[in-house]
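Here we show just some of the chains, and they stay where they sit in the whole.
Every chain is named by a letter (A, B, C and D) in the order it is written, and numbering of its residues begins at 1.
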């Protein structure tokens, strides 16, 4: 068993990055996630593992530093919050287009605009359907605990390198700011230059040896037919992820008449609502997508014919619900419940919404 | 066992660190814990609060509307949180600065004069430890030895010399809470 | 003596370096980008740095530099090459990293990245191709466009009051403590090419010594944008660009060469 | 006295006929051909080969790098 600590989600993700042997972090401060870079600066990982930490002059610079380091096959991590992530969009589209592996954390806050600094889940569309231009997808993980904040770093890099695709960890101010017990993985060594060469010589730009052609990192192809081919390749990759990399959790679902579908902090709150409802004799289960993209379409669809209705719960005006509807192909009635703009729903409110759903309101 | 607690007061009263020590103590005895603070610039000189949950089981929601215990350290927090204690629950408060004492009859209400006591001990920094002591006397959810272990984990090494003083404060708190019976 | 007797392997005194690929350059006839590419590749070749070098070219006519430079290359987003280069250099401090940027790129959309990479003094080399125009997108006004100069977005000439002043970004970054070697060159004549090549050598040496930013501006033509045939374009460049963007070193060994030259004001 | 003589070889198909090499030549060796290459460009060629001294001026200013230069010492 690894080391046990009480940590904020923001600290856990930072510590996990050091331990995952990440090579570099680039970021720009923004509430509610500035603890990520603050923790890293205080920990001086350059002394622990040689990991580089740099405060960029802006989010644009940060995401493009990520692009640069990732282009060389280096493990690179960045984090920001909603307005900063909007500024990342061009860079993210480039990273996806150039097929670079990296992990990006969005500790979501209330929007739109400057909004609030309180928790929110209103960046679901942006993360899952592409806030940037073009047809691309991020692998989107939604941690619902501090432990998952830590765990999803390693998992994220595994996927990022397996598919050469950017990975988004989408949490929010609640998961970022709360402390929980976290079991930390043991330190992994950073990849040596030799290892990087062995693993990524076919694509990474770390200097052309005589044994191979030059490597080029680009998302450009002025020839549309080649660009389309590249897009087909990307889409095939996404189909593979949809086939193989879906993650989800089912809590009390076996005998459920109703389902709550919720992710991240909403799922945590809804767990309590399930307890409250069960105490009242309502047979409800919680279906928690862990990957927001690829969304557990088939897995949720399996409840067709089994549950009477679904309550889609999110801290947003209604984004997750579209995927829930698409998943069940309109064969189960789905209703939305959510607070937003920085407001967090209480377990009791979710229960009430569930009761209203059952009453058919 | 699951204990759901809100601790609320001014920013400078050590509300967050009290919660943190409590949470760490839970970890020391293999429990699940969560610690969820209010955050943001509104804290600048304003109020602060933290929800702490200690449980034998997996913790669901880290934010709550209702609590087993509310520890309340200023009037604003009293106004906001008195009503959130579950029936049969506990409200512990420091009367310093409280202009409208709690009125509920369906909960247990205790006061601890931690501000006065810590001032008398010549160290207002241990104020929050006095409060924590009082709480643990009333709800011994964590053992004192685990609190000390938790303390060691949550403060930097260079301050470990202050632990005996903190222990004293805890004991002082344990000895001095007084039950209140609303008129 | 017959030409056949001269044109023999053993008499070869100059040919394109192998560090330039055989792909046909995508540039307009006479465009200075090609010459600039070649000089840089020659120097990397001569320094034996091919396997150590990663180039970063953002959007601009030279976005396809990766088709021509026979080294590992990264195509960056418009304006962001300095950030990309920072990501590379910070994680591979011993590799040779350069950016190759146009004036629209480096001095308009990328201003913040340019200023901050220079202010941080990253150990990288920056090549700045200043042709006073946005070549790739069809000849729009750049920050470096001269007063009165006609472009697709200043069809009646650049009007300073409305469109702002031509920006001497090179003089500006020379003021920052993070820059160590800053020079302005050209590639329109054999002499200019030779001088520029020396500057490129020096720039890579500075990088090797980790002294901070080495920055080589190359004032160049854009025949298409300027709507002049190449040779005329070069003449126009000498007559109009050079007076405003004077040739020569601006900062050497961390010191401003000459306060007159370093004057940013127009 | 040893005199230097040179020659250039222009890759006709890659030459873009930009004429930049022409003023660069100190001995007025180069002109553009009347014919065009596959891309429709009049390409450069040695109109005055005897004058070439193999100085490579033309080659180093050629944006497309299409000139190779050869040089021999000719004994007069």
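Basically, a contact is a pair of C-beta atoms (placed from the backbone, for glycine too) under 8 Å apart; a residue touches a chain by one contact, two chains touch by 3 or more.
Just so we're clear, the structure is a prediction, and the values are computed from it rather than from any experiment.
Summed over the full structure file, the protein chains occur with the copy numbers A x2, B x2, C x2, D x2.
Just so we're on the same page, only the chains that are shown with their structure count from here on.
The mean-CA centres of subunit C and subunit D are about 26 angstrom from one another, to the nearest whole unit. A separation of 64 Å divides the Cα centre of subunit B from that of subunit C.
The geometric centre of subunit A is 34 Å away from that of subunit B, both derived from CA atoms.
Only residues 4-6, 31-32, 116-118, 173-174, 177-181, 265, 268-275, 344, 346-348 of subunit A touch subunit B when the two sit together in their complex.
Touching subunit A in their complex are the following residues of subunit C: 50-54, 56, 63-64, 66, 69-77, 80, 82-88, 90-92, 95, 112-113, 116.
For subunit D in complex with subunit C, the residues that touch the partner chain are 5-7, 9, 14, 16-20, 22-24, 41, 46, 49, 54-57, 59-72, 74.
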